[in-house]
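Heads up, one of the protein chains got dropped from this complex, but the rest are sitting where they should.
A and B are the chain letters, set down in written order, and residue numbers restart from 1 in every chain.
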Amino acid sequence: MNTTEKIREVAKQLLADQKVDLVVGFAQGTLPLRSTPYFARTPEQAENLIWSATCENNLANFVRKRTDKVAVIAKGCDVRAIVALIKEGQINRENLTIIGVPCEGMVDRKQICQAIGCQDILEVTDQGAELSLKGKNFEKTLAKADVMFGSCKTCQYNTPVIFDELIGEALPAKEANYDDIAAFEALSAAERNAFIAKEMEKCIRCYACRQACPMCYCSECFVDCGAPAWIGKGAQSVDDNALFQTVRVLHLAGRCVDCGACERACPMGIKLSLLNRKMVKDVKGLFGAEAGVNLNDPPALNVHQFEDKEDFML
Amino acid sequence: MRNPYLPLPMKLVKNFTETSDKLIHTFTLEYLNEQDAESFQYEPGQFAELMVYGKGEAPFGIASSPTEKGILKFSVAKVGVVSNALHMLEEGTIVGVRGPLGNSYPLEQLKGKSLTIIGGGFAFTTLRSTIQYILDPANRGDYGDLTVIYGARNPGLLLYKDELAAWDARSDINLITTIDREVEGWNGRVGFIPTVTKEVAPKTDYAIICGPPVMIKFTMPVLVECGFTPDRIIMSLENRMKCGIGMCGRCNVGSKYVCKDGPVFTKAQLDQLPNEY
Partner (left out) sequence: MIVSKNEIANLLTQLAETYRVIAPVKKDGMLQYAAIKNGEQACLDDANTKKPGKEILFPQSEELFNYTISAEGIRMQDNVDKEATVVFGMRPCDVKSLVLLDNVFQNDQYTDVYYLTRRANTIIVGLGCAQPAATCFCSSVGCGPFAKEGSDIFLTDLGEAYVIEGISDKGKELLAKLSLAEAGAEQKAAAAKLQAEVTADGSINIEGLAEKLGGMFEHPFWESLHEKCIGCGACTYLCPTCHCFDIADEAKDCDGCRVRNWDACMFPLFTLHGSGHNPRTGGKARWRQRLMHKFNYFVDRYNATACVGCGRCIKNCPVNLDIRQALADVRALD
């Protein structure tokens, strides 16, 4: 049985036994290289569940603050978010069944688009390590590893850190890799500013990043607040756009699970992970904390130790 | 092309604290010149965007009546950025007014008819405009019996207290004021609007009703019981608005824009719309 078949089997059983009211997973999307979040409430609907290299959304978003009994098909990053949300009192672990799926990484449509000159893809065949793509006037095979999301390339927790059931074999843990951040840190302040300004210029303030982020769940975001208006609401101000992202990163300090959902959701292709991952790296380096990697560690912001670095304080 | 987004500068001549909790102020504005007064032709039920320069604008029902020449009045509760700024303004300040906007109560159609006006809380503003208009000597003869039922949580929260007293002394208006709970020194009625309406059992041709959603919800069956058909119950909606000219989409309910097609609708019209107000 392949992963999809196993997922269907487990989901059908849970629904048939009425152990859960709902299984949240993925179904085939309407476009090549797209899957879509799916909500199965009957064993028949569970037949629509799939697993592929395009299951890019973080499903933790859909299991927060629920009153029904839910099972979720969760990859490594989904589970990290779930763990962090359990600790923040947003998910009741008792009502959630985690069907973990070790994840080898999801493929990035934007990179694939670049690789084929953004021609219309009409058919995709997954050949394990490679994807073969067909369009009207072209055929191309790409190695998945070459077109994987940045966040998947650097992912250390491919195998869910907690689960009730694991579909397939656990994958070996990977070493931390912050080469992208180190390269960014190596730039001069002016270069970094210029880079960020260029990225923020693309922002249309659709807030897909915030909405896709499992950890961004404030009932009123500071950007939306009208009194006081902390920030301009228009997208034409690069400074305001940058301020939005900066504050978002600060609000996620010690909470960001580095899943990359924000960057994946951005319709404008803004490189949002740089700021987030810089924070992730610093929190880890300065306080030894990582969000959502186990149920025991208290959230980084809840802990104070005398050894904590505080040289940033004036 | 006239630019409907540009405000008309007007002078704030009176910033009056209307209620005992100080949360509602009534602002009296004067036109800066005669042409402005000429061009600002409005009818009871219409609203305008009131602007504090540097802060923004927000929509408010016009509380004055067109029969009160040379001025506009607005009674504004302190809830947001603009209303907070308004409350702090000194008399003499120039403010902006954009309007008149929206439709009005169908006063032409109501000629020769008897009328019950029901208001609750601070939603009494455009009702004041209407009452003032009807009571004007030039208009009073055009309308039949006028019954007004007006309630607030306590006596201090009733708007336009001097006018209420003056109306009470007249014989051509049947004014019933009520408060939610017994208070020492209050000689009027005690009870919620739906209950009082039931007691009064108005038998007029039309009813106009404005107030918080909960009041509307419970008064509606009473009006139906009193024999008002949906086309004879007139209401005013308070959806969130921005442009006020039927473009920005914010107050869209079904295929209507509350700001332009409303805010005044009959219950019969509202029954045809999705309940998104």
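By our rule, a residue touches a chain if its C-beta (ideal position, glycine included) is under 8 Å from a C-beta of that chain, and two chains touch if they have at least 3 such contacts.
Note that the structure is a prediction, hence the values are computed from the model and not measured.
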Candidates A:Gln114, A:Gln127, A:Asn193 or A:Asn294 - the one touching the absent chain:
A:Gln114
Any idea which of B:Lys22, B:Lys111, B:Lys217 or B:Arg240 touches the chain not displayed?
B:Arg240
Selected from A:Lys19, A:Lys174, A:Lys233 or A:Lys309 as touching the chain missing from the view
A:Lys233
Logged for chain B, residues touching the omitted partner chain are 1-6, 9, 51, 53-58, 77, 79-80, 83, 94, 96, 212-213, 238-240, 242-243, 245-250, 252-255, 260, 274-277
Which chain A residues would touch the chain omitted from the figure, given the whole complex?
29-32, 34-39, 57, 61-62, 114, 118, 120-122, 136, 198, 201-202, 204-208, 210-212, 224, 229, 232-237, 264-265, 267-269
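Operating definition for what follows: only the chains that are shown with their structure count from here on.
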Where the centres are mean C-alpha positions, what is the separation of chain A from chain B, in Å?
50
Chain A to chain B touching residues, read off their complex
226-227, 229
Flag every residue of chain B that touches chain A in the complex, lowest number first.
80-81, 84
